[in-house]
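Notes follow once the structure below has been shown.
Of the protein chains in this complex, one is absent; all others appear in place.
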Amino acid sequence: MDQNRFRDHPTLGFFDWVLRGVGQVVFQNNPISGLIILGALFYNSLIYGSICILGAVVGTVTAIALKADKGLIRDGLFGFNGALVALALVAFTSADFRSGAVPSIYMIVYIVFAAALTSMVFSTIATLLGPHKVAALTMPFVLVGWLFLFAVLKFDSIEAGPLAKPVSPDQYAYDVAYALPTWYMGIGNAIGQIFFQDNWISGYLIVLGIAVNSRISAGMALVGASVAALVAVIFGAPEGAIRDGLFGYNAALTAIALGGFFLVLTVRSFVYTLFGIVVTTWLWASVAIFLAPIGMPVLTSTFVIVTWFMLIGQYGFKALIPVPPAEATTPEDNRRRYLETLSR
Amino acid sequence: MDQNRFRDHPTLGFFDWVLRGVGQVVFQNNPISGLIILGALFYNSLIYGSICILGAVVGTVTAIALKADKGLIRDGLFGFNGALVALALVAFTSADFRSGAVPSIYMIVYIVFAAALTSMVFSTIATLLGPHKVAALTMPFVLVGWLFLFAVLKFDSIEAGPLAKPVSPDQYAYDVAYALPTWYMGIGNAIGQIFFQDNWISGYLIVLGIAVNSRISAGMALVGASVAALVAVIFGAPEGAIRDGLFGYNAALTAIALGGFFLVLTVRSFVYTLFGIVVTTWLWASVAIFLAPIGMPVLTSTFVIVTWFMLIGQYGFKALIPVPPAEATTPEDNRRRYLETLSR
Partner (left out) sequence: MDQNRFRDHPTLGFFDWVLRGVGQVVFQNNPISGLIILGALFYNSLIYGSICILGAVVGTVTAIALKADKGLIRDGLFGFNGALVALALVAFTSADFRSGAVPSIYMIVYIVFAAALTSMVFSTIATLLGPHKVAALTMPFVLVGWLFLFAVLKFDSIEAGPLAKPVSPDQYAYDVAYALPTWYMGIGNAIGQIFFQDNWISGYLIVLGIAVNSRISAGMALVGASVAALVAVIFGAPEGAIRDGLFGYNAALTAIALGGFFLVLTVRSFVYTLFGIVVTTWLWASVAIFLAPIGMPVLTSTFVIVTWFMLIGQYGFKALIPVPPAEATTPEDNRRRYLETLSR
């Protein structure tokens, strides 16, 4: 099936863009990836699946209303931050964060404004970083997420209990032994946590969604989550935090971004990616501990910070081959195109 | 009376620039606006009126001594951050923050250095944002204000009690009913709070000062403060915080900035401005709650953040008509010039 069949369709196009928006959370500009990932969310919770769609729709509609660049809209780039911020706002205000709670009408208004704002912040960061050929990544989600999460807990009209979801390794017991589930559940959960899903099966379904578009990216997601778990085990992190995938979700994103997507995959860039994974794992813990006193979650801030450092910085290094955001498609394509230019 | 009569006068020019500096806090490049606003401050407190002049003078003199751009100096752009930082340092170190206390000699030295530093920070931010055609807004004041407020509480030579002025909605009772004064005092106080004046009559006098130069800007200030109060009421914020104008002073500034000043006023940009006002209101609460544990006030940080997001971001949108800072005069002028280019 042609993945670009509906991209430019006059009426069905919109659904295509929204699905791509869901896929773009993990760098997959492919509506089928988006569909499978949505399925993974619905498998865990009807609420999260619906909220994810709401967020992606609002982000995309805002961009259309403001007459943003059509190419960016059709690639789903105005949808993924909206989807994430909507999921985050529900996840962190629900008493049972595993399945989420149906938001109140006040909360829905709040989510709609937050998702709409991500489209403006995406455009702002894209503008500021444009000259440096680096993507905005999920920074719009992180910034809007933090700003909106703080206030939500203080408005009387929005019923929100104390943050039910653990946000820092400190909140887990330090004396539990590592076991087999630490690994297979930890790795699956890490991928799931990218979308706030505490469900390791959903996590592996998301990997499947990625694999439909790029096997390298799917492999990198698993490498990222696995190496993160390994590093956390070696450095003696609490078992519960590893099993819940908390150490790995930022590392998995760093792995996808550096592992072939924004850098042509070579032996050197793979080592560079491994370095990024290890650093992201440690620094997730760092930011978590920093934010814990004010009760804020890390979101994907560590992934963004480390990936920005390693992508902007590498323009000063000749050992790596960058792929500018506008040309990045899949690791397979990026590498093929690079080899073609070499052979000319 | 010609508002530009003294702008280039060899000796009286300096007074003109300082008065414009006061007006520039609310985007009014007009000495008469500055004069009326100063009057509004003196009406509330002789101390605040004098301190405001001191800050604007120091910021302007620093720019002259460092040979900054004459056009910027004459437009009062080196005065408004100095005025604000001076007011903030007095407001947050006075036992009675309503009228302010006469600062000690140590404190005056401290204020002079802080106001002088705002001129350097203004130049820094203007340089960094120059390529993106967005103004520094009151960010120099926010940064210098935060940095200097922290230290002031710890030097033995500067007598400063604990922060007397409430800085977060948390500090107000949640069970007080909304009443008529919530509205008319809240809206007036919101405008007053821009200059740290807890006096709603001063607030309306400041609106008058704005109206002398631009009726649209004056209207926007009132729209911003009113919508902020409305949003706060709908979302169940504490009455005291609304009545003190805390929810509205950032929103009023966002309203003036987006409502005709940096974007040509159209139906679309007015809706965009309303969106900005609502977001600014919520995020004021957010930043207030974030900063409360360390006892720091929000200052005008929320206004700057939201306005930057919405102005830098809109360069990626075709639905709005931006006015670069160097060409922004008044909403009326901006719109007239735009309509002229259309009709050509």
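As written, the chains take the letters A and B, and residue 1 is the first residue of each chain.
We adopt the following convention: contacts are C-beta pairs under 8 Å (C-beta built on N, C-alpha and C of every residue); 3 or more make two chains touch, one makes a residue touch a chain.
None of these values were measured; they are calculated from a predicted model.
In the complete complex, the hidden chain is touched by one of B:A116, B:A218 or B:L265, namely B:A116. One chain is missing from the display, and on chain B it is touched by residues 63, 65-69, 106, 110, 113, 116-117, 119-124, 126-128, 147-151, 153-158, 293-294. Within chain A, the residues in touch with the undisplayed chain are 132, 169-170, 174, 234-237, 272, 275, 278-279, 282-283, 285-287, 289-290, 293, 305, 308-310, 312-320.
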